[in-house]
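A single protein chain has been removed from this complex, and every other one stays in its place.
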Amino acid sequence: MATEIQSGKVHVQTTINGESVDFLAEPRESLLEVLRDNLGLTGAKEGCNNGNCGACNVVMDGVLVNSCCVLSVEAAGASIETIEGVASPEGLHPLQQSFLENAALQCGVCTPGFIVAAKALLEENPNPTEYEVRWWLAGNLCRCTGYDKIVRAVLDAAERMRAEA
Amino acid sequence: MRAIQYAAPSTVEDAVAILAEHGSDARMLAGGTDLIVQVREDARDTGVFVDAKQIPELMELSVNADGSTTLGAAVPCYRLYNDAQFTASYPAVVDAARIIGSTGIQGRASVGGNLCNSGPAGDTIPPLIVHSAVCNIAGPDGARTVAVEDFCTAPGRNVLADGELLVSLTLPKPPAGSGSHYLRFIPRNEMDIAVVGAGASLELDGDSITAARVSLGAVAPTPLFVQAAGDALIGLTADEDSFAVAADIARDAASPIDDMRGTIAHRKQLSYVLTQRALRGARARAQGGSPTNGH
Partner (left out) sequence: MAVDTRVGQTIKHHDEEYKVIGTRPIRHDGLEKVTGEARYGSDINLPGQLHGKVLRSPHAHARIVSIDTSRAEALDGVRAVITSAAFPDPGDKLTGGGEAPGLPLKFKSANMLARGKVHYHGHAIAAVAAANPHVAAEALKLIDVEYEVLDPVLEVWDAMKPDAPVIIEDLYTAKADGTTAEEPSNVAAEMLYEVGDVDAGFAEADLVVDREFTFGVVHQGYIETHNATAHWLKDGHLHVWCSSQGAFTIRQELADLLDHPITKIHVVPMEIGGGFGGKTTAYLEPLAALLSRQTGHPIKMAMDRADVLKATGPTPGGYVRVKLGVTNDGMITAGYANLAFDAGGYPGSVVGAGCRCVFAPYNMPNAKVEGFDVVVNKPKTHAYRAPGATHAEFASETVVDEICRTLDIDPVEFRLQNSAKEGDWQLAMPPYPRIGHIECMEAARDSAQWQTPLETAPGKKRGRGIASGFWFNIGFTSSVTAKLNSDGSVTLLEGSTDIGGTRTSIAMQFAETLGIPVEDVDPIVADTDSVGQTDVTGGSRVTFATGLAAHNAANDMKDQIVEGLADLWDVAADSITHADGTFSANGNSATVGEAAGLLEEEGVFPIGKNTVTPTREGGAFAVHIADVEVDDETGKVEVLRYTAVQDAGVAIYPPYVEGQMQGGVVQGVGWALNEEYVYDDDGHLLNASLLDYRMPTALDVPNIETIIVEVPNPGHPYGVRGVGEVPIVPPPAAMANAIHDATGVRMSHLPMSPARVQAALAAEA
């Protein structure tokens, strides 16, 4: 059977933050564009649009990715987690609370990307060293904080999460 | 971005058919971290994106009966460093997989994609060369194989003809007593394109070198297999004097350009220094240790 070649507006079925979602998008639209402009999920930001700042980080099928470097149509059948899904109805995620208490943000535009990326780190490595935090987050640029308080917030959250686990 | 078409075939045959039909307007899409950005930024004009990730052969990572490993062309980098056996066998490739872009990039970017992008500074290419990897190519006229060092032909160009795709790489089983290392010089500590990259593999019998391969990135139009540097080491003791001999050859083989990422003088110097450091790291691994000179 020959594979269908899709063009124009494509119907895509996907899962976002646990909810089944349908959208129409052209293949040239990125996942980031769809999240922000079609679905109103504007927490992921466009900082560079070429994979060099991490402001658009989301988790796709369990893997941290830059949503600017994913085509909208590639989301078909995938499960996507965005910053909007990090807090629960019961309250903030420990990382979010830790960012607030550690003053780990200034302008805040990189913050969603950092929290999504840090959450992916802590799910893989609940007890990272400072170096491992800095290594994992090297793809997330922050121009305001100098990273100090962000790194401390991630380590602090990791400690809280281990204590609660 | 220009309007594009997208297809996600589930077999190599379907992919070949689409590529053959659309010729140079079509390209395989693996992680997309180069291709999507290049088309968006008008650096490449591709109208048909053929997604590699639904094709089982392109997502395969397995050890063959003869001890060699098959690495599907679209396997993302993170799967390599999360695979203990692959990491133990091909550490130089994993060195590269860990430093390509960011964690988020490594969730998508693949070794095969890096090779097909055929950039002179592609980080995975010198490690593949020092591991004597072979490209398994499918096309309208059937399958063929090409050594990695013969794959790239010019910046952004390679031996793939219209209708052909890279299915996988075969990496021979590393001999006992061998080790490899890849490192690059970048101005930052992450998130950069190599100013120079160097890969080395060594096979040792005690302190004596029985086989060696050296490869450099970003010092020529294509990643460079510096065969003479490896050959010069055979029969020598794996020590600083020997490494200096190989590093001299590597520096002489390098023919870099001045560009926004580096100068000729700096790249020549780095070719020497990084070759030494790659050899030291390969020796450490051949002896059961790990490299100490940076990422």
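Observations on the structure shown:
The letters A and B name the chains in turn, as written, and every chain counts its residues from 1.
Note that contacts are C-beta pairs under 8 Å (C-beta built on N, C-alpha and C of every residue); 3 or more make two chains touch, one makes a residue touch a chain.
Fair warning: this is a prediction, and the values are worked out from it, not measured in the lab.
One of B:Y6, B:F49, B:Y78 or B:F185 touches the chain omitted from the figure, and that residue is B:F185. Contact between chain A and the unshown chain involves residues 26, 28-29, 36-37, 40-50, 52-53, 55, 82-84, 86-87, 92, 96, 99-103, 105-112, 115, 130, 133-135, 137-152. Think of the hidden chain as still there; on chain B it touches residues 1-3, 41, 185, 187-193, 195, 259-263, 265-266, 269-270, 273.
Methods note: only the chains that are shown with their structure count from here on.
Chain A and chain B have Cα centroids lying 28 Å from one another. Against chain A, in their complex, chain B makes its touches with residues 1-10, 14-15, 17-18, 29, 31-33, 36-37, 40-41, 48-49, 51, 53, 76, 78, 101-105, 107-108, 189-191.
Taken in their complex, chain A has these residues touching chain B: 1-7, 10, 26-28, 30, 49-52, 54, 57, 60, 63-66, 69-71, 73-74, 76, 117, 120-121, 135-140.
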